[in-house]
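Here it is, the structure in full.
Every protein chain but one is kept in place in this view of the complex.
Presenting chain A:
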Amino acid sequence: MSRDFWKAFARNRGAVVGLAILALVVLAAVFANLIYPQSPWDMAAMPFQPPLSDDALLGSDTLGRDIAAGIVHGARVSLLIGLSSTAVALLIGVTLGAIAGYHGGVVDDAIMRFTELFQTIPNFVLAVVLVAIFTPSIANITIAIAVVSWPPLARLARGEFMALRSREFVQAAITTGQGTGTIILRQILPNSLSPIIVSASLTVATAILLESSLSFLGLGDPNVMSWGYMIGAARTVIRQAWWMSFFPGIAILLTVLALNLVGEGLNDALNPKLARKGRA
C-alpha cells in the first residue's frame, strides 16, 4: 500500500476520473453552506424558471426553490447515508461472515440460514417496510438501508474466511497458542480486507440509489433536501419542466458511476492478480 497502490490505481484511467468526480461531490457536500448559504427549502426565485435564468443557475422548481442549491445540499444526505449505512452493513456483515467462515459447521449453517432469510426478501421492499414502520428520519433510513445491504458482504467475508482459515499461517497461529479472537482480527481479517473494501465501495453506490428511491417515494427525511426527493417532487411536471428532475438525476448518475469506477480501480489496485489483463 502507498506508492505501488497509487500506481496501480492510477493505471485505471476510469478510476481516476471517478475519484475526481467523487472529490467534487464531497467538496460540494462539505462547502454547501458556503456555496448556497440559504436553506435549499427557501424560495429563491420565481417558480418554473428554466436553467440559466438570472437568479437560478439550474432553474427553479414548482415552489421557486433553487435546483442548484438543492443538489449541493442534497449531496450531504446522499453521501452521509451512503457511507454510514455501508459502515453499519460492514459491521454486521463482516462480523457474521467472519464468525460463520471461521467456525464452519453448525455455526456456519445457522448464520447462513439467517442471512438467506434476508436475501429472499426483495431489498427495496424490505427497506420501504422498515422506513414506513420506524418513521422516516436519517438514522432510520440509514439503518433500513444497512439491514438490506449486509447479506452480500457477509457472504463475501464468509468465503474469504473459509479460504484463509485452512491456510498454514492460520494453523501456525493456532499451534503457537493464539486465541480465536486474535486469530480472526490479527491474522485473517487483514488478509481478507481487499475484496471487502472493493465490495463496500459498490455498496455505497447502491445505498445512495436506495436512499434516492426511498425519497422519491416520499419516504425520505422530510427535514433534509435530497436528490431523490427533488426528482419525486418534480415528477408530476416532468413534461413542462424537465430540468427539475434532470439535474438531480444527473447528480445521482454521476455519483454512482464515480463510486463504481473507484470500486473497479480499488479492485485493480488491491487484487493485482484478479485485475483484468491487457491493460498493462
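Methods note: a residue touches a chain if its C-beta (ideal position, glycine included) is under 8 Å from a C-beta of that chain, and two chains touch if they have at least 3 such contacts; residues count from 1.
The definition used in the following text is that contacts and distances are computed from a predicted model.
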Name check vs UniProt for the chain missing from the figure, options "MEDS domain-containing protein", "Inner-membrane translocator", "Peroxiredoxin" or "ABC transporter ATP-binding protein", returns "ABC transporter ATP-binding protein"
Identify the residue among A:Leu91, A:Val129 or A:Ile174 that touches the chain left out of the display.
-> A:Ile174
Could you tell which one of A:Asn33, A:Thr135 or A:Thr182 touches the chain left off the display?
-> A:Thr182
Where the missing chain touches chain A, by residue | 109, 167-169, 171-179, 182, 186-187, 190-191
